[in-house]
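Note that one protein chain of the assembly has been removed; the remaining protein chains are unaltered in position.
Letters A and B mark the chains in the order given here, with residues in each chain numbered from 1 onward.
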Amino acid sequence: MTLTTLLLLAAALIGIGIYGALSQQSFVMLMMGLEMILNGVMLAAVAFWAFSGAGVPEGQLLTIIVMAVMAIEMAMGFALVVAVFRGKQADMTESLTGLKH
Amino acid sequence: MFLNELFLPVLMVTFMLTVGAYVVAVLDRLIAGALGTPQAGSVWLAPMARGAWLMIQHANATEAPDWQAWRLAPALYLALAAIGLAVVPWSESLVATDLVTSVVLWGSVEALATVVIFLHGWSANALLALIGGYRYVALGLSYILISMFVLIGVALPAESLQFTQVVASQEALWNVIRQPLGLPLFLIVGLGMTFWGPLNLADSTDLAGGTASEISGPPRLVWDVARAAMLVAFSGVAASAFLGGWLGPWLPGPLWMAIKMLAVLLVLLLLGRLLPRIAPERCVTLMWVVLLPLSFLDLVWAGIGALL
């Protein structure tokens, strides 16, 4: 377990997350991709804190903030899905073309 | 190092899982007998007989269940009970894992229990089991916040998130007196997370057994043992958080701990036998409208106590 291996793992998680966020058609699955990216980000932040930041408390604080961001992303995402579903009976990204043209 | 750090804790937790589950089964039958339900055969042998009977029964199968999740869920619930038992301190040094954030770890056991029980109900691909799973999620999302506030209240005077420190902070005064609202609220959480008695929404009789309605044989045995073990783990946590854990005069610490755990278990099992089951929608209203504000009050009380 070194900084390099930890960062490689974080990079892999972020890579999978990017794939998920770009490829999924369903809003909820798309959000899962975003969560996966943040998963990698948190791991990288803790890895830097442990190996390269000499344990400065801000490193841990950053991870807490990312967790809060995740909670906000989830809540807003679901609320938007509910609102869109009410308006258009849609849960797919393709069915939202209102801002396209 | 291998012996001390891995083997002995695992042995200790396994021992407590088995003995604890047996004690719960016997106590529950004794209470039922005392309250007037006739018990066939010996109270002491009946749990083992039922266990042996379940072992040789055929494990039921439904149409196209999610096999992995269905078979794993009872085992995962048992594993969560084991994690709960691992953080319970029996004395200053006799504790399986003395993690510095063991109070938070117990909180996550409560949260993960919701996941596992939902998974158990959902994966059977059967109607009543699914309803049980959904009901449990409604209950689980309600009690988790109450539990968090009560546990933060306990951690405040200890200035630590470690159960050994929480117990040590009760040297002068037990938390059950210092924070009078804490233990009653926490007992409700305990009934919720083992879906026992009045809060048995997941496996209730009106759903023909709910999440457990479709399982039989060895998986059923694991599920029943896991529920009982979770009740034991919970009473260990409650005894450490509110009743001063191993503290007490004359007797050695672990014995005090065992007595207090048994006392909590008795109260829970009595409540389970005496109180009627609450309807799910009323239960959720009660949790959010009455009990959650009470847990805020408990936390404010604990905060004022810590400031003075």
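As a working rule, contacts are C-beta pairs under 8 Å (C-beta built on N, C-alpha and C of every residue); 3 or more make two chains touch, one makes a residue touch a chain.
Convention: contacts and distances are computed from a predicted model.
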{"item": "Which of \"NADH-quinone oxidoreductase subunit J\", \"L-arabinose transporter permease protein\", \"Anti-sigma factor antagonist\" or \"NitT/TauT family transport system ATP-binding protein\" matches, in UniProt, the chain that is not displayed", "value": "\"NADH-quinone oxidoreductase subunit J\""}
{"item": "Per the touch definition above, residue among B:46, B:59 or B:137 touching the missing chain", "value": "B:137"}
{"item": "Contact footprint on chain A, counting only the chain that is left out", "value": "1, 3-20, 22-29, 31-33, 35-36, 39, 42-43, 46-55, 57-58, 60-61, 63-65, 67-68, 70-72, 74-76, 78-83, 85-86, 91-94"}
{"item": "Contact footprint on chain B, counting only the chain that is left out", "value": "64, 66, 69, 99-101, 104-105, 107-108, 110-112, 114-115, 118-119, 122, 125, 137, 140-141, 144, 161"}
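Definition applied: only the chains that are shown with their structure count from here on.
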{"item": "Whole-Å separation of chain centres (CA-atom averages), chain A against chain B", "value": "33"}
